[in-house]
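With one protein chain held back, the other chains of the complex are shown just where they sit.
Here the chain labels run A and B in written order, and each chain numbers its own residues starting at 1.
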Amino acid sequence: MSTLTFGRAINAGLRRAMDNDPKVILMGEDIGKLGGVFRITDGLQKDFGAHRVLDTPLAEAGIMGTAVGMAYRGYRPVVEIQFDGFIYPAFDQIVCQVAKIHYRTQGAVKMPITIRVPFGGGIGSPEHHSESPEAYFTHTSGLRVISPSNPQDAYTMIQQAISSDDPVLYFEPKRRYHVKGEVDEGSDPAASSMEKACVVTEGSDVTLVTYGPLVPTARDAAVAAGDDGVSVEVIDLRSLAPIDFETVEASVRKTGRLVITHEAAQSGGLGAEIAASITERCFYHLEHAPVRVTGFDIPYPYSKLEFHHLPDLDRILDGVDRVLGRPNSLSGLER
Amino acid sequence: MALKNIESVPGGPDGPPPGLIQLITADGIRVPDPAYDPLVADVDGAALQGLYEDMVVVRRIDAEATALQRQGELALWPPLLGQEAAQIGSGRALRRDDFVFSSYRENAVAYCRGVDLTDILRVWRGNASSGWDPYAINMATPQVIIGAQTLHATGYAMGILNDGDDAVAVTYFGDGATSQGDVNEAMVFAASFQAPVIFFCQNNHWAISEPVGLQAHVPIANRAPGFGIPSVRVDGNDVLACLAVTRQALARARSGGGPTFIEAVTYRMGPHTTADDPTRYRDANELEDWAAKDPLKRLEAHLDSRGLFDEAFTAAVKAKADAVAAELRAGCLDMPEPAPSDVFKHVYSTPNSWLDRQQDHYERYLSSFADSASSDGSS
Partner (left out) sequence: MAGVIKEFRLPDLGEGLTESEIVNWHVAVGDTVELNQIIADVETAKAVVELPSPYAGVIAELHEQPGTVVEVGAPLVSFEVAGPAGAPPTTGGAASAGDTGAPAKREPNLVGYGAAVEKGGRPERRARRFASQLLGGANPAGGSALPGLAGIPGSVPMIAAVPAVPARPAVEAAPVAPALESAGPRPAAPGLPTVSGERPRSTPPVRKLARDLGIRLEEVPGTGPGGLITRDDVLAASSAGAGGSIAPAPATSSPATSSPAGVQDTGRETRAPIKGMRKHTAAAMVASAFTAPHVTEFLTVDVTPTMELIGRVKESKAFAGVRITPLTIVAKALCIALRRNPTLNSRWDEAAGDIVQFNYVNLGIAAATPRGLLVPNIKDAQELSLMDLAGELTGLTERARAGKTGPADLSGGTISITNIGVFGIDAGTPILNPGEAAILAMGAVRRMPWEYEGQVALRSVMTLSLSFDHRLVDGEQGSRFLADIGAILADPGMVLAMV
């Protein structure tokens, strides 16, 4: 066991994957000497060489398209997108190529590409540096999408992503990069699945589903709710596509109430997918319609306003009150 | 597999390579150039002093903003230290009805366009999504997505062409940006339509930690002719040369000659942004070499040699820079905080039912707190 920050845990996971498989190569902007703008790849170029840690020209479509070519050639590219808002030039390559080549070639060609994306807000950055684009990718068949919420998962799941024969988007909650946690560096990534959700706080009254950056917020909310006499069960999805609905379903059958929270905008988002699927699966157990506590349907706002946009403990608990029928900010509006 | 990093390309530290347009050397000596001299024949001593003052002022803006960031008053700042001549020389060549599409680093160009100083800071303080009305100064607000603005400028120029106007669109971007598909597509469009657009690339040798050699194996200006666009390499630290080549490109565009590509060879003397640490990736010697070619120092030497750099002049310039810095600081600290409901503003031009509902709910939420009367809801 060692104590690592979230960022160092990813670094350690990358290092171990590169040690274990010479076909693993890293590609991205500023990931070499600089170690990435968040230092996630710090020291890797020095230790593995510039032929395995490639500083690429400044062109995301280029990076992604050449990663496809490398994968054709038998490599397992791990691509770093510098910030969430810069993935869009690569969108065409991801959606039309990365996601579809296995299907198109009828399974003959594998695309074991891992796409690392620092995502989410809360760091006071200018435009394009705080986005939550995960739903674009969960909506794209052929991709697997995961998001760790703590250093241990960061360490294990990056290795699981790299060893997946399918393309994986690995969303890193950048505002948690500096969070420290215990990491068992000897643990075997093959012993667990990156697609299993995790009940991080047990409870009986309300199921609170989230992932990535909001997991610590949700846990705090559960503590505060407990002090108020409400027992909240917090589920960290870990995998966003596919979602481990069995775990969520088991919880909602017990609680009858579901709150989903994410930073991404509400409409057409993952919360909608979770609400619909759980309503289908648990309709007869629901005591209240599922409630979403999410970012607004706005472009990510400038930093002085971002804490209005981002769900926090109070907003989450207001949602909890709604599913419980306790007095809440919308009391009187709901019939 | 070995991708070679080409650390030195033409335009490196060892003097101007052949083909680089230069009118004032690093030592401040005016070198004649039959092709370009006529373009700056009107630039007399007073005009040169004006360009010098501009460069001092924008350097001071840069320093003050950097300090404000270190003091926690700005979220981030992208310094332009070292690139003053490229931006002032080109910016001062423009006409009011020309239109600029820049990246985030062209604060000196914005200064030339007459931007209110406080407006420059709004976006970096996080108090607004942009600082100014593009139509007020005929300059789009800074573009963060690398290279995207080059297409916008090209489209704007296509509009000018359709209108039969003689204005010009000018787009600024970096050496790193030239790798992006957008920039290359912009050149295809500009050439196809012979649009009145100037591609002004500041090759400051770095894209964050990546040297220009990673983006281009030939001088960047050499690429443009492949698209059918005439190009020129200019000493980006020579304000007079930058003025001259921009005037040439403007004249071509205004007279139906289509696009021009200008590569201004310069150097980013500071960090990429205030969040960056260049010592991790670049050699201190390189900075020293470029410090010797500092755009302000050479003009200083040149003015001095002509007796145009007396104490009265320097004192006036310093007073101006001090006043601008004080104005900038005061404007920053006095900037009003946005209201919570501003978070819903300007997403659409007409009411939107989804958002109206979310705003209504959020306002109810904010007023549900015991202290909400006195609160802005930001805790």
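General observations
Note that a residue touches a chain if its C-beta (ideal position, glycine included) is under 8 Å from a C-beta of that chain, and two chains touch if they have at least 3 such contacts.
Small disclaimer: the values here were computed from a predicted structure and weren't measured.
Contacts of the undisplayed chain with visible chains (whole complex): A, B. Contact with the undisplayed chain is limited, among B:27, B:44, B:133 or B:277, to B:277. Of the listed positions A:230, A:243, A:265 or A:278, the one in contact with the omitted chain in the full complex is A:230.
Shown as candidates are B:126, B:196 or B:295; the residue that touches the absent chain is B:126. Considering B:193, B:354 or B:369, the position touching the chain not shown turns out to be B:369 (whole complex). Touch with the hidden chain on the side of chain A covers residues 37, 39, 122-125, 129, 174-178, 204-205, 220-221, 223-224, 227-231, 253-256, 283-287, 289, 303-304, 307, 313-314, 317, 324-328, 331-335. In the full complex, chain B makes contact with the omitted chain through residues 63-64, 66-67, 69-73, 75-76, 126, 271, 274-277, 279-280, 333, 367-372, 378-379.
Criterion: only the chains that are shown with their structure count from here on.
Residues 1-3, 5, 75-76, 104, 123-129, 144-146, 176-177, 179-182, 207-210, 214-215, 275-276, 280-281, 337-338, 340, 342-344, 347, 352, 354-355, 358-359, 361-362, 364-365, 367-369, 377-378 of chain B are the ones touching chain A in the complex. Across the complex, chain A meets chain B through its residues 29-30, 32-35, 37, 50-51, 54-59, 61-62, 85-86, 88-89, 124-129, 266-267, 296-299, 301-309, 314-315, 318, 328-330, 333.
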